[in-house]
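All remarks here apply to the structure that follows.
One protein chain omitted, others in place.
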């Protein structure tokens, strides 16, 4: 399979699209990004890199980081984390409180905001200094030894994150948050504030394409079974209430962020990151979704 | 991969489980089935068959047939069927009317009852005699030239199917059913009444493991892209509000029926049918789910 | 209190309003009514009549009839009818199925469609010929010995009443309808088809203003306690999801119908009927609501 050619072709087709979606406006920092940005970076199992467009430009990875915090919690505690949250698609918006009320504080899955908050709570309980240790974990995965949280983004979210504050206190009211909501939220806003470029994202998530081991040095991050299960979760729940559409049209496990980034993996083949900040109506990168659809249509390669 | 050994081992482990779940009671005919039944049949791409237990015993395939009616509609009309229903997991029970009201008569996906009813309506509008032509389609896939609807099961469901009557009329009230509800429901109850054994089910669904072509004669049923998309749909929506769990633990596209049958496919590898009539709390075969989990754990083979 | 003057003044103010709302379009027969119609008729405890405008013009009373069927069921069976339905406002549209699913087939109150269907079912079970005996009951109340159901309206509703068919079968699926849905629906459409003019409506409902006894001959229809309770129900649930607004602005027990009629009572004082077929967004007579608001504002008389 000539990935270079396929990526190139898909990129050219997609970049000509006039509609680029809308920037997220509810987080002030994200509303200031140049909407014409578009980058792609793929890393294959045999270590080849293919980068195009603005793939060296850093962006706020936002919810993509939820896969990393989940990975760390899953690694530390194993299957018992599922006592506190489910693995089912939610069928509703990522920040809806309705299902949370119906299921009495048990988030439907770890990728809706409520589920990510519970994962943060688990890490805070389990680790001495969750924000620092989580940062080290991401540094290790990305190879970026000086990576830090972006205070200006975290602060921007904190200042307007009333719905997340609501959600965290709501879960706490059902007894499914053990620590103080403020501490949980601080950590949550921190992890959403990470900034990486497409190459770094593709590299960081390589372990999910590689049976749980980092691509560059083969070091094990999680078990093979855990990697498969995280991929299953990304496929069924990674794109909010557009997850079915993504599975249907793209057919790869992936996770999007409101900053316009998407990471996807084709197990045993490649890890890929796409970024374009304009979002579609469901809150996923407009151009990013189109590009990945082109890519898997041309390559005829998907997990299905 | 020695499938024979893996199937044998998984079967032995599973058949020793004492808990067998509960028979469906809301359809009188299904409540009369022997709860100790348990059969498995796998067909690989190279034509090998592996059958164990009650794999030659016929059972009511129920909702599994929804994949076949969807296949026929998709084949006849292509992507335009998605104007009338979605491809997203529902997050709620298979026969809930709540989301249907929220989305004004547009079913979330073709595997919830409302979606299957819309597919029936599409086939009635498109074909001269939908029940007869659909039956021929299944005869062709299964190689069973004398296959017929089971009137005693269809009648049993009709007599107690008030919720499905409610659902069909509800969708009609939103304008998303074109034909008379009674005709749509008759066809729906017919298709759910089909009886096949595990071997026949595995054979019938071989095209989804084989890129859209029948395994035995290579005849194309749907395009490769359509086959992939149906697999994606089965993965995200095939097990009602346990779809995420099935993807997470088993990792294969599949579809269950309230008669206790499950079909699953591992694309480019095999098609498999399992049957055991006792159901878990979510309405899926208790033993069937356990068996498939064993199978993919032992084989370490899943799409993820 | 000079009711004549107050009615006259309120009528003049209201009839000058240019906005008259929208005719109900989902029942073909109702869409053909002259939207400029506006009539009012009040009957006081001492037998005085005040009529203005089109108060002698017959109209389809629709849901107003639900109070009469409830009265008959309450009279026949007493408090035990409340085992099968509640007395709480629904907070949602009159024909929503969402709460019905949440409460497993127990309608929130007798004035949402689902509740009225359960009352029809109760009457069918209790009476030899419910439609005939109910008609006699209304003839007795209204003094109209030749009153009949209006087949053209009932047929018009039956032909398009998919949502009511859905609702009746949905309740049946929960076990809260004993008879065949078709029979229940036929009776339901019959009772909604009654046509009366404002004077006849005001007379028919006089017993609710008069402690349970007819105004003209003092004959007891229901107990005083039952009359009070029906008034309480009309106040909290009589105007769908605008019941709070009506209590707030008008402050009288009442019931509206989609034909544009409203009946209201001021206990121990008067019974009044208003009719104007244009509806507001909540499905209640636009002008009718405005008139009654004027009336109670001028008279400074409400139950509060």
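When the chains are written out, they are named A, B and C in that same order, and each has its own residue count from 1.
Simple rule for what comes next: a contact is a pair of C-beta atoms (placed from the backbone, for glycine too) under 8 Å apart; a residue touches a chain by one contact, two chains touch by 3 or more.
Bear in mind the structure is a predicted one, so any value in this text is a computation, not a measurement.
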Note = Missing chain -> touching shown chains A, C
Which of C:43, C:247, C:273 or C:295 contacts the chain that the document leaves out = C:247
Task = Check each of A:50, A:170, A:248 or A:291 against the chain that is not shown and name the one that touches it.
result = A:170
Touch residues of chain C, complete complex, unshown partner = 86-92, 99, 108-109, 224-225, 227-229, 231-233, 235-237, 241-245, 247-249, 251, 253, 267, 297, 300, 302-304
Message = To test your reading of the contact rule: which positions on chain A touch the chain that is missing from view?
response = 96-98, 101, 162-163, 165-170, 172-173, 181
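Throughout what follows, only the chains that are shown with their structure count from here on.
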Ask   = Distance-wise, how many Å sit between the C-alpha centres of chain B and chain C, to the nearest whole number?
value = 47
Task = Measure off the straight-line distance from the CA centroid of chain A to the CA centroid of chain C, and report it in whole Å.
result = 55
Key: Cα-centroid distance, chain A relative to chain B, in whole angstrom   = 32
Set of chain C residues in contact with two or more other chains = none
